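Here is chain A:
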Amino acid sequence: MKDFDEIYQRLEAIKAPGLLSADRPREGDPEDKTDKGRAGEAFVLIEPAAAKEFLIAVRDDAELAFDILADLTATDPDTEDENFWLNLHLLSLGHGHRLAIKAMVPKADPVVPSMVDAHMAAHFHERECAEMFGITFEGNPDPRNILLPDDWEGHPLRKDYEFPKEYHGISCE
Partner candidate 1 sequence: MTEINTPPEPPEAKTIEIPEKARTLPSGEREFMLDVSTSDLEVNMGPQHPATHGVMRILIRTDGEVVTGGQVHLGYLHRCAEKIGENVEWLQYLPYTDRYDYLSAMNNNLGYSLAVEAVMGVEIPRRATLLRTICAELNRIGSHLIAFGTYGLDIGAFTPFFYCFREREWMMALFEKICGARLTYSYIRIGGVFNDAPVGWLKEVERFCDVFEEKWQEYYDLLVVNHIFVQRTAKIGVITPEMAVDYGLTGPMLRGSGIDFDLRRDMPYMAYDEISKAGVYDVPLGRGEKGELGDCWDRVYVRVQEMMESIKIIRWCLGCIEDGPVIGDIPKVLKVPPGEAYVGIENPRGELGHYVASDGGKVAKRCRVRGPSFCNVAVLEKLLPGTFLADSVAIIGSTDVVIGETDR
Partner candidate 2 sequence: MNLMALEAATTGNAFTELLGGIAPEGTPTWALWLGAAGAGVGILVAFVSLVAMFSVWLERKVSAHIQCRYGPMYAGGWHGWAQTLADGVKLLLKEDMIPLGADKPLFMLAPALVLGAIFGALVALPLAPGFFFADVNMGLFLILAFSSLTTIGVVMAGWASNSKWSLYGAMREAAQVVAYEVPLGVSLFVPLMVAGTFSLTEASAAQSGWFGMHWFIFQNPFMLPAFIIFFIAALAETKRAPFDLPEAESELVAGFMTEYSGIRWSFFFMEEYAAMFLMSAVGAVFFFGGYHSPLTALFPEEATTGLLYQLVCAGTLIFKSFVGVFVMMWLRWTLPRLRIDQVMSMGYKYLTPLALVCVLGAAIWETIFA
Partner candidate 3 sequence: MSSTITTREYFQNVWDSLATTFAGMKITGKYLMQKPITVQYPDERLPIPERYRGIHYLEQEKCINCLACARACPIDCIEMDAIRHGKELEWVLFTLDYQKCMFCELCVYPCPKDCIHMGTEFAFVSYDRSEFNHDLLSYKGMSREARIRKREADIKKAEKEAAKAAAAAEKAAAEASEPESPEEPAS
C-alpha cells in the first residue's frame, strides 16, 4: 500500500503518458477570505487525450498495478466553467491502493478516446457519461444510451440542463 506521494513519484518515474500535475488538499489562506482551500482527497491531473495510454501504463506497471477501473464519471463544475472534469478512480487489487485522476475536457469540444481497450469496465461507465454529459467517447463499441431513452434530448447532468416540459405527450410539470 502506497500513499499518494509515493504513487505520484512513481508516475513521474515511469513517465506516465499525459501526466500533468498533482492536486493535493490544502488549508485555506487565513488572510484571503475568498480562498477556502480544498478538502478531501488528492488526485492527479492528466491530459484527456492520453487517458487510455495512461491507464494502460499504470495498469501494466508492476509497482502501481492499478488493475481495476473502479469508476469513470464526469462532473460539470459550473455553468461558467469552460471544462468538464473527467473523474477516474483506479484501484489496485494487489497493493490495495487507490488513485483518483482528473482530466479537463473542454465543453466546446467534449471528445475523449474510449478507454475500453484499457479496461472493459469503462464500457458501461462511458455510455452513461456520454448520455449524461454529452461527452463523446471515440471508439466505444456500443455508444447507445444506457439509462435514458434513445430519443432523450439534452444531457441531464450538465448544470445548464433544462428540464423538458413534456415527453411523448406526458406532461412533466
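Behind the choice of candidates: all candidates are chains of the complex that A comes from, given by their letters.
Throughout what follows, a residue touches a chain if its C-beta (ideal position, glycine included) is under 8 Å from a C-beta of that chain, and two chains touch if they have at least 3 such contacts; residues count from 1.
In this text, all values refer to a predicted model and were calculated from it rather than measured experimentally.
Looking at 1, 2 or 3, the chain of this complex that touches chain A is the one numbered 1.
Listing the residues of chain A that touch candidate 1 in their complex gives 25, 36-41, 43, 67-71, 73, 75-78, 87, 89, 91, 93, 96-98, 100, 116-117, 119-125, 128, 132, 141-142, 145-149, 156-157.
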